[in-house]
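Here the complex is missing a single protein chain, while all its other protein chains stay put.
Labels run A and B following the written order; every chain starts at residue 1.
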Amino acid sequence: MLDALTSGIAGLVVLVLLIAIRVPIAYSMILVGGIGITMLNGPAMVMSQLKTLAYGQFSIYDLSVVPMFVLMGALATRAGLSQDMFRAANAWLGWLRGGTAMAAIAACAIFGAVCGSSLATASTMGKVALPELRRYNYAGSLATGTLAAGGVLGILIPPSVVLIIYAIIVEANIVTMFMAALIPGLLAVLLFLLTIAAYVALRPEAGPRGGSGSRSEFVAATVGVIPVLVIFILVIGGMYAGFYNPTPAAAVGVFLVWLFGALRRGLGLSALREALLDTAKTTGMIYLILLGAELLKIFMSRAQVPQAMAEWAVNSGLAPMTVLILLLVGLILLGCLMDSLSMILLVIPFFWPVMMEMNGGLYQGAEGAGFGMSTEDLKVWFGILALVVVELGLITPPVGMNVFVISALATDTPMRETFKGVMPFFAVEILRVAVLLAFPAITLWLPAVLRG
Amino acid sequence: MTLGSGRGVRAGPIGLARNVIKVWALMGGVSLVAVVAINVISVVGAVVWKPFPGDFEMTEVGVAVAAFAFLPYCQLTGANVTADIFTAGASPRWIAGFTLLGSVIALGFSLILLRQMYLGMVDQKAFEYTTAILQFPHWIAFVPILVSLALLAVAAAITLVENAQTMAKA
Partner (left out) sequence: QEFKFTLHHLLPAKAPAQTKMLEPWAKAVEDNSGGRVKIQIYPAMTLGGRPPELIQQARDGVVDLVWTVNGYTPGLFPRTEVFELPFVYLNDPKAANLAMYDMFESDLREEYKGVEVMFLHVHAGQAIHMRDKLVRKPDDLSGTKLRIPTRTGAWIIEALGASPVAMPVPELPQALQKGVVDGALIPWEIIPPLKIQEQTEYQIEGVDKARFGTTTFQVSMNKARWDGLPDDIKAAFKKASGPEWWGQVGDIWRASDEFGIGLAVKAGNQHITLTKEETDAFQKVLEPVVQRWVDEVSAKGIDGKALVAKARERIAAHGGK
């Protein structure tokens, strides 16, 4: 008979094998979790727990923001918001060398303010921006690379589904996490724009100047972003200001995007139906993974794996910063193979206890802490770092979901070119992680100010 | 997960089941929209008068009912994420076999969950579990959820049959 810890580790190996042979990640977790608990404690225990576990998980109040933000993004896609944003960004930046690509990045960032998902941002903006980029004869790699990378902004700029899940796992305040994500997100936008500028400075033929529109076009296009700004201010701003909790905020967002779509583009029942079916797919997928992660967590807790990991890290003699960097590198490597949400759900329950113990425990204040900050702040900082590195997985080969999405839209550009085009953005993302690591204040400043 | 030729409308019991599953997902969507409405009303109510009592617990119940209703549609449309990279080079026959394994697990799990959550509903009813403010009995929410799980089993059976057909053809 294996001891508990060994069976826990064996369970993780089997989990990886199942995932490798295309068993959906959620079902891999369910199977390993269920069988693991059965091996440790007998079948009655897991069977009894299944009577209420799924209902309990699916009715977590904090989680209700997830389907709402997904629905908001699905409606935004159909409400023509993306065209308006791209048109405005193009009016501002299009006349520059590489300007149309820069406009795509800016539009992705603005769209990210009303959409919580990276893939939705990539595919929506891809549909709008790719034809324009092609019209101006952009190099295929730059065009597709820009959009695949720009899609990542969908989740780096709040709201963000991955961040909500992280907050629930570590019991952080969602609003605080959304506040912390804003400046690092804007930093990403800035760095992406500079990357394009540098790229076209080196290879001018890759990104020609777009046309500069008339003054009236400039004004009309700029006016077009006002609805998005109003929605962002009411939803995220209202949440920052503490006017309401994330759930009502998201509900208001859904309502406003729908209202805008209905008034402006005649968004009808069939569009609503499509948006709901999209939401059904994404939400069902996320909730099933959550259930699997909970079953896996029970198995791992009973096998004492997270405790053993935290203990091992504390006794390893490694500096806290070294452990943090190792964990982040681990996430980047895992990101080559897995999607961001599954990674957060799979890994954070192991990594967070390690971080917490390295810092000195849950109630540690800034004084004498392993990372020189209170555990509350560490929760926020680590969350943003983890978010950035798991999102990198969306653009790294071999499995880069954003690249897949854009490749499906740009059938004339080989996927290899897209991966090549994404590399400069990947490089500046690594730079950004280093900056966020070196200067925690970039992440922690805004929440501290807004909380007063 | 691949659907092979299964996408699109088909006649017969499988086609009917597909439609039912899609309509059921839309019903879940209606539940989600209702939750959105309750929250918007509560926000507006808090400004002009007072918050909707029980918005919190109705959100919990409504979203749970919706999420369960989405599961069969997810299974049917292959929306559950997989890591395809390791098996990208495998033959279609092997890939269909792997996918079939996923469908088998989904079928087994949905049946187990259906049975256990039925027992869960019996408990909820026997012990009279309710929400705190509106005192809404939780077992009522279990009724549509059990339908969702039954449909999940149907969806898994459909994908299983299709995977088997793909395997036989390949």
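Convention: a contact is a pair of C-beta atoms (placed from the backbone, for glycine too) under 8 Å apart; a residue touches a chain by one contact, two chains touch by 3 or more.
If you're wondering where the values come from, they're calculated on a predicted model, not measured in any experiment.
Asker: Among A:Phe243, A:Phe350, A:Phe404 or A:Trp445, single out the residue that touches the unshown chain.
Answerer: Final answer for the missing-chain contact: A:Phe243.
Asker: Footprint of the hidden chain on subunit A, which residues?
Answerer: Subunit A touches the missing chain through residues 44-45, 48-49, 51-53, 56-57, 59-62, 171-173, 175-176, 241-245, 294-295, 297-298, 301-302, 361-363, 451-452.
Asker: Against the chain that's been left off, what residues of subunit B make contact? List them.
Answerer: 46, 50-51, 53-57, 123, 127-133, 135
Just so we're on the same page, only the chains that are shown with their structure count from here on.
Asker: At what distance in angstrom does the C-alpha mean of subunit B lie from that of subunit A?
Answerer: Centre-to-centre distance between subunit A and subunit B: 24 Å.
Asker: Show which residues of subunit B lie in contact with subunit A when the two form their complex.
Answerer: For this pair, the touching residues of subunit B are 1, 22, 25-26, 28-29, 32-33, 35-40, 42-43, 46, 55-56, 59-61, 63-64, 66-71, 73-74, 77, 79-88, 95, 98-99, 101-102, 105-106, 109, 112-113, 116-117, 119-120, 123, 138, 141-142, 145.
Asker: For the complex, give me every residue of subunit A touching subunit B.
Answerer: 19-27, 30-31, 34, 47-48, 50-52, 54-55, 58-61, 63-64, 67-68, 71, 244, 247-248, 250-252, 254-255, 273, 276-277, 279-285, 287-289, 337-339, 341-342, 398-399
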